[in-house]
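The complex is shown incomplete by one protein chain, all other protein chains being positioned as in the whole.
When the chains are written out, they are named A, B and C in that same order, and each has its own residue count from 1.
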Amino acid sequence: MMNLAVRNLSKSYHQHPVLNLTQASFGKHSIEGLIGPNGAGKSTLMGLLTRRIPPTEGSIIFEVEDKHHDLIPLSSHQVAQIGLVKTNQRIQGFESLTIRDSLRLACTPPTQETLKSVFSKEQLSEAVEAEIDDYLSRFTFNEPDGYARSAGEKKLLDILRCLILKPKMLLMDEPTAGLPEDVTQQVMQEITRQTKANDMRIVIVEHDLELIWSFCEYVHFLVDGEMLFEGKPEDVKANRVVAEKYLGL
Amino acid sequence: MAYLIFSITLMLVYIGLAQLLHIQFGMLGIPNFGIVGFWGLGMYSVGVLNVQWDFSFIPALILTLLLVALVANGLGRLILKLEGQAMLCATLAFSAIVALLVITEKWLTEGVVGLGTIKYPFDAGAMTEPLYFLILLLIVVGIQLFINKLHVSRLGTLIFSIRDNEELAASLGKDTVKIKLELFTLTCALMGLLGALSAPLNQFLTPNMLVPSVTFAVWIALILGGKEHSMGAVLGVFITFGLFDLLIESYLPVAPEYAVMVPNFKLFLYGAVLVAVLMYRPRGVLGHSAAGARQELP
Amino acid sequence: MMLNVNGLSSGYGDVTVLEDITFCVESEIFTVLGANGAGKTTLLKTLAKLLPVKSGTVEWRGETITDMPPYELPSRGMAYVPQEGNVFPDLSVAENLSIGGLLDLPSREERLSEVYELFPRLVDRSEQLAGSLSGGEGQMLAVGRALMQRPEIILFDEPSAGLSPQFVDTLFQKILEIREKQNVTIVLAEQNAVKALEIADRVLVLSLGKIHLLEDARDFDKNRLMEAYHI
Partner (left out) sequence: MWLIRDSVFIGILQASPLILAAMGFTLIFYLNGFINFAYGESITYGAYFAAMFNVMFGFGFYLSIVPAALLAGALSVATYFLFFQPALKRGVRSTELIILSIGVSFMLRYGLVLFVGAENIYVDEPPIAYFSFLGVGATNLQLVALVLVLVVVFNLYWVVYRTGFGEVVRGLANNKELAMVSGINPHKVSVSVWFLGGVAGGLSGVFSGVFALANPLMGWNLILITVMVSIVAGVGSVKGALVVSIIAGMLTAAVTLVSKPLYAEVILLSSFIGVLWYRGGRLR
């Protein structure tokens, strides 16, 4: 049972509202899509959910494994610690970390990152190192022990870094923009596998609707900061309002 | 000979400050332009406790460490969330405030008259100064060992990730605010410790020791040596302080009429070298860290 | 032939957004459609020279402008209205209009009265800071600023974004008026496909950075647009 529920969530910049969401909930299905025309507020909503952006008002509740988390008072690192993680739309990365170090960073527990631990010999467990090796063998990087150089590698690394955190729910903000087609397919297969194996939930924001229709079980349609329609992909696809909003009627 | 020992000991102080700045700026990305403030606070705190209030050296040292750590922690809470330029200005302003208060609070610091005499914590006769040199050497070596460990530790990886992209690190569940504050407090307190240990070295403290040139000398050394390299601080201070303050000012036969110009020439060259390094070799003489062979920026 | 784009590739950093785009614009209203992320904004920014051309060429009235800096274009008759940040918020409306400084004083006054005639609401606001305008007024000012350059072509990037439906009608009417009365060529990137098709002469549809379709607006089939949008 997993539920990320939003109530009366709003965000305004300089008194200009970009999002005003009465009610929405994510996580009932393993892969859900969030679509909508430009400026609908999709990225803003993702930022609000992971507490990168402070909301103007509203509530965000994350229920997972019978625990009930109010996300509003938390900061973004605490949200990540309880298992709600987001991949980035814009290409981001740590330019001075190698690909392997970047993945290691994601799986290092806080106890190994204290001042005291500087002098201890404790290393990452073999299981974790094996997991990193596994990822690096299945997803091809030019130099796994060097740096992610191309935009595609950086984007892939960003996604893998989130996956290796083993989140309960993963929000993906335009995961395929900048990824080569074959890597996109590989990533989608991997997350589909993990939703089954680890009981992970995925919410994808994507403007490549083809991908939404083929992978999502449920689709939310956001327009002008409000959830206008939601349902199974075929229902959303067949809905006249959706086509009209995309074409601008 | 006594002067040489004084000079090398002072050089160790500068090496220590540059090493700590390496952690703050080179690794963590905090542009601390208030070095002289923390160092000066430590120095004057020991001076006041020792001379005005008759504390013996070790208790004075401990109280000083606590004081500087407290001040650094408070300042850190105010400024560590700011953008780089704002942090730089705020720390510079902090050091100016320390220097001003040392002048105004005569009842505590004797103002421009100066505060003295601070004695060495022990008396070993002719061996006092060399022994003191050894203590500082141990501290500097200790800091260096810590830096070397830090570079290859998991904490080091986290620190680099915060410098590169703090928001992204936080989104991976890292409490970046706490780490930054802890490290800032620790390194600033150690700057205060170096200040405290400089008090007996200088023996007589005056406000004009707290000029921003101290901060800049440390910065120039670190940028020149290589801000990201674990040995950059050491090399940088050897080149700047070692070359000018040790070799040229003390040993090069300069005609007396030119001797007064040497410090000014030194500062001019500091500026020129800093500009040249930033324009042509922004990563300093040593470049990036040998430990992690870090990536060249585009 | 006015604007001639040949084999154009472009993007941000090492990300290629547009690939091998070839088309030409005559004296017409040329509409660029496409879903989110199809590359409409990238295309217009590249034409306005705010993004470097990775490969291919751009010719404007017979002159190659592929490597020209953006500030050389207004004097050659090309104006650009970006989607966001299309006014100077800390400048007054009047200052926004006069800023280019390309025109000598008499013709500037003449031009100014033309712009005020087209958008009478700007007259009352002329001393107000542009940052305090409403969305619609800001869009009018952005168009007015471009018109002040006495352009032969205007590149519009999603002018309807964030505007109320009835104002979108007004705005498109104004664009048509500019086209017809002043004989200005219009390149119009729009997500609002239905409205844009009402005034378009020709339509270019982008899909994931490539040309999906380029044809006359009269022959345009909406189903093929849906196809490009994957709806």
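Everything below uses one rule, namely that a contact is a pair of C-beta atoms (placed from the backbone, for glycine too) under 8 Å apart; a residue touches a chain by one contact, two chains touch by 3 or more.
Predicted model only: the values in this text are computed from it and were never measured.
Chemist: Taking the whole complex into account, name the chains on display that the unshown chain touches.
Modeler: It touches the following shown chains in the full complex: B, C.
Chemist: Which one touches the absent chain: B:S56, B:T104 or B:S250?
Modeler: Considering the complete complex, B:T104 is the one touching the chain left out.
Chemist: Thinking of the whole complex, not just what is shown, which of B:I15, B:L41, B:L92 or B:A169 touches the missing chain?
Modeler: Of these options, the touching residue for the absent chain is B:L92.
Chemist: Out of B:L63, B:L82 or B:V152, which is the one that touches the chain we can't see?
Modeler: Hidden-chain contact among the options goes to B:L82.
Chemist: Tell me which of B:P31, B:G195 or B:G242 is the one touching the absent chain.
Modeler: B:P31
Chemist: Looking at the whole complex, which of C:D67, C:D90 or C:D124 touches the chain that is not displayed?
Modeler: Only one of C:D67, C:D90 or C:D124 touches the chain omitted from view, namely C:D90.
Chemist: Which residue from B:I58, B:A126, B:A255 or B:M279 sits in contact with the chain not drawn here?
Modeler: B:M279
Chemist: Spell out the interface residues on chain B facing the chain that's missing from view.
Modeler: Where chain B meets the chain not shown: residues 31, 75, 78-79, 81-90, 92-94, 96-97, 100-101, 103-104, 212, 216, 219-220, 223, 261, 264-265, 267-268, 270-275, 278-279, 282.
Chemist: If the hidden chain were put back, which residues of chain C would touch it?
Modeler: Residues 48, 50, 69-71, 73-75, 79-80, 82, 85-91, 95, 98-102, 145, 149 of chain C touch the chain absent from view.
Everything that follows uses one rule, which is that only the chains that are shown with their structure count from here on.
Chemist: Quick one: which chain's Cα centre is the longest way from chain C's?
Modeler: B
Chemist: Using CA atoms only, can you tell me which chain is the most central one in this structure?
Modeler: Answer for the innermost chain: A.
Chemist: Measuring from the mean C-alpha position of chain B to the mean C-alpha position of chain C, what distance in angstrom results?
Modeler: Result: the chain centres lie 55 Å from each other.
Chemist: Within their complex, state which residues of chain A touch chain C.
Modeler: Result: residues 37-39, 91, 150-151, 174, 177-178, 207-210, 213, 237, 242-243, 246-249 of chain A touch chain C.
Chemist: In the complex of these two chains, what residues of chain B are touching chain A?
Modeler: Touch residues, chain B against chain A: 146, 149-150, 153-158, 160-161, 163-165, 167-177, 179, 182-183, 186, 228, 292, 294-295, 297.
Chemist: For the complex, give me every residue of chain A touching chain B.
Modeler: My answer: residues 50, 52, 75-78, 80-81, 85-86, 88, 92-98, 101-102, 104-106, 108, 110, 112-115, 117-119, 124, 147, 161-162, 165.
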